[in-house]
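Pasting a structure below so you can have a look.
Note that one protein chain is taken out, while the other chains of the complex remain in position.
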Amino acid sequence: MDEKRLSSADELEELRKEVLSKRDPAKPIVTVCTGTACQIYGSLDVYQEFIDEVRKQGLEASVAEAKATGCHGFCEQGPVVVIFPQEICYVRVKAEDVSEIVGTTLAKGEVIERLFYEDPVTGEKIARDPDIPFYKHQMRIVFGSNRHIDPRHIDDYIAFGGYAALSKALLQMTPKQVLEEVKKSNLRGRGGGGFPTGTKWETTRDAPGEPKYVIVNCDEGDPGAYMDRSLMEGNPHAVLEGLIIGAYATGSHEGFIYVRQEYPIAYQNTVQSIEQAHEYGLLGQNILGSGFDFQVKVHRGAGAFVSGESSALMSAIEGKAGEPKMKYVHTAVSGIKGSPSCLNNVETWANVPLIIGKGAGWFNSIGTKESKGTKIFSLVGKVNNTGLVEVPMGMTLRELIYDIGGGIPHGRKFKAVQTGGPSGGVIPEQHLDTPIDFDELTKLGSMMGSGGTVVMDEDTCMVDTARYFITFCCEESCGKCIPCREGLRMLREILTDICEGRGEEGDIEAIEDIAQVMQDASLCALGTTAANPALSTLKYFRDEYEAHIKEKRCPAKACKSLTSYYIDPEKCTACMICFRNCPTEAIHGSKNMVHWIEQEKCIKCNTCFEVCPPRFSAVRRISGEPLPPPPAPGTKPVRDKKG
Amino acid sequence: MTVSLQIDGKEVKAKEGTTVLEAAKEAGIDIPALCYHQKLAPYGACRICSVEVERKGKVQVVASCGFPVEEGLVVRTRSKRIDRIRKVLIELMALDTMVDGEVAGEIKKLAKEYGADIHRFESRFRTTPTRCILCGQCVRYCDEVVGEHAIGFVGRGIERRVVFFPEKARVCLTCQACFNLCPTGKIPSETDFVVFDGFSLDDYLSGAS
Partner (left out) sequence: MSEVQNKEAAKVSRTVTRTVGAYQGDQDMLIQILLDLQSKFGWLSREILGEVSGQLDVPVTRVYQIASYYKAFSLMPRGRHIVKICMGTACQVRGSPQLLSRISAMLDLKPCETSEDMRFTLDTVNCLGCCAMGPVLVVDDAYHSKPSTPDLKKIFKTAK
């Protein structure tokens, strides 16, 4: 075990050179994305196939062994395979495709066009990873390493330059110098608060009392956000390196990594990375011969969104229920067991090695005046290119959603983009040219949040969106304080009533009244921000609320109680597709009889609307108008099946 | 060390480490509170003790039971904003505590003082009232002062409840310290040490609570 220990900067550098020397940069190497989502698509089988096929086709001498990497971010197109050094990118790769890839691309250097990414707008097939618009407009300084690293092998991280920043910090800088560098970089917390990281570190450092703790918050709970999962799964060493540097700067010798239990792969990879770091003397006593000691423990969450709040998380680490406490004395001064505790988000920690390695000046050259560096977003919802993207602060929302995201699928119209999770708000079309920046997004009534960016189209009801977030917070509230617990209960009832046709005059005013009290009086940030989605949707889409309340109509035709499904007998060709897919057998008809929906059995699941072939478009959603009667029994279709 | 601060226009001196609520109390200014008890660590659940504090020109609403005094702090225990907070909080908590359409005790007093309409949200309260505002005085007193841990919190959010643990019933029989602390009167009126009447861990587990 001890022979692996690195006791100096030189030994680390020697190891790096040694690992690299065993690799021939001319040999093609296949990287297979094995982030959780691609794994679900079967990428582990794809990876295994590559290993087997290369051997079967006798190419071990000329091809480097395939590598299973963390998430590349292009989740809509998984499983994603990238072949270096040319950076050929194949998407939606199945295990059955592998023998062809090995025989064609690896053996002969020829490409397989059918596996290229196809631009949904231009139809163009793109061969190389960096040329794909999804990647081209990104700036992947933090996330980009995922493509090159197998998170289960520390050597990969070291070969890529990993732990060089730690070495520099421990052996060439004093803790104060490290802290000053992070302060100078203007790095702001990436978990949602956007608080200046250097200031938080300084508060911890200057607070009286020992021991001091540093903590990684990987309790990423915003629904629709999975950046931290992909970082923790795909590059745990980057986070660990940042944490050790932070520990050195703040004077902490013990740290915690708190990972959601819903992220089993991230948890396993984190535990393994810690074991490997220990073996190399990068954790434990006398790290790299610097005399600095640091240990870290991993805690799993147990399924509570509110446990991601810093004081709640620290309670959970103490083995108590993860509920927030009054924080008039910051946790940086009094946290775990009353000791100074510095908690930062996964992405925040991952930026630290880059700042120490390349300098605060470099970091300051990216981004806007008040928001430096990049931010990783999970671009999800009604968008063509769903995935994780990293962009410099200052890029506009329009560029993010259209240039990178590829716009709205199925030709539907953009309505709003929701940022900041349950604490955030919606941003409508007229503000799409706003630069992404902590303060700019707050000015619009939303916030940056942890990075969840949910795109919504004309079929998304804004009142239902508010109801969704309020319901989420109501279920996740710890229940300790009255404004949050009872405020959310009542808001949930009011919003559900509005969505179900029981809205009343005065409801909007009641929502605003309760929201104000929640903002002012709640104990923690869950309570003070939970009403934001309601306030934000009211700000930009008040007309939708009024339609629901006054006309019992849902303009988006999404609210089930206000919408009915109807098959237009003039358009139905009796193709039987909706008939077969209806989960409650509410659709009647046959091959020669126009279909009709028995309203009492209809659960408004939207399946018939989705499966009816676009060239027929026979299913209509009706809201706020009377429903036409069903066709007379035995009505034959007007058009024949060929349309 | 002593600090000087201003509460409702009055100059007050207090020892460092005192909370605004306690400093006010010592100066003869009464700030209402439902979950505060002088023997218990500040909890911050009811938020009735919310006050406005101003420092360096910035105004914030804070729970005075937990906020430490500061040199030069300006505190307002009543204002349009604070009064609205207390009014709406009472309107929200009244629903769970009403018995035969009425509230009692401290909550009744506060409802009158702040003009709260306890029936305001009644039509949207669609669950069985628990008669508990989850102030936690009972749980915390049993934990921090008595040390028996016979009563505790279970559940989360609107499913959060206070339950007795029948294993400890014998201790409770002779102690009953929490009976006088309960602001809604639930504990003295609903506690029967044989059955606990929908209030014990067993009832919670069987879904009856």
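Going in written order, the chains are labelled A and B, and every chain counts its residues from 1.
Here is the rule we go by: a residue touches a chain if its C-beta (ideal position, glycine included) is under 8 Å from a C-beta of that chain, and two chains touch if they have at least 3 such contacts.
All figures in this text were calculated on a predicted structure; none of them were measured in a lab.
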item	value
Hidden-chain contact residue, picked from the options A:142, A:454 or A:562	A:454
Selected residue (touches chain absent from view) among A:67, A:212 or A:229	A:229
Selected from A:62, A:286, A:365 or A:584 as touching the chain missing from the view	A:584
Per the touch definition above, residue among B:43, B:67, B:141 or B:165 touching the missing chain	B:165
Touch criterion as defined above, residue of B:3, B:88 or B:151 at the omitted chain	B:151
Interface with the undisplayed chain - residues on subunit A	36-37, 40-41, 75-76, 78, 220-226, 229-230, 261-263, 299-305, 307, 316-323, 378, 380-382, 386-387, 418, 421, 452, 454-456, 460, 468-469, 472, 476, 478, 580-584, 603-607, 610
Contact set of subunit B toward the excluded chain (per top definition)	139, 143, 149-156, 165, 167, 201, 204-205
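Everything below uses one rule, namely that only the chains that are shown with their structure count from here on.
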item	value
Computed distance of Cα centres, subunit B from subunit A, in Å	38
Of all residues in subunit B, those that touch subunit A in their complex	42-47, 50, 61-63, 66-68, 81, 84-85, 88-89, 92-93, 95-96, 121, 124-126, 133-134, 136, 153, 155-160
Touch list for subunit A against partner subunit B, complex	304, 321, 325-326, 328-329, 474-483, 485-490, 493-494, 497, 510, 513-514, 516-517, 520-523
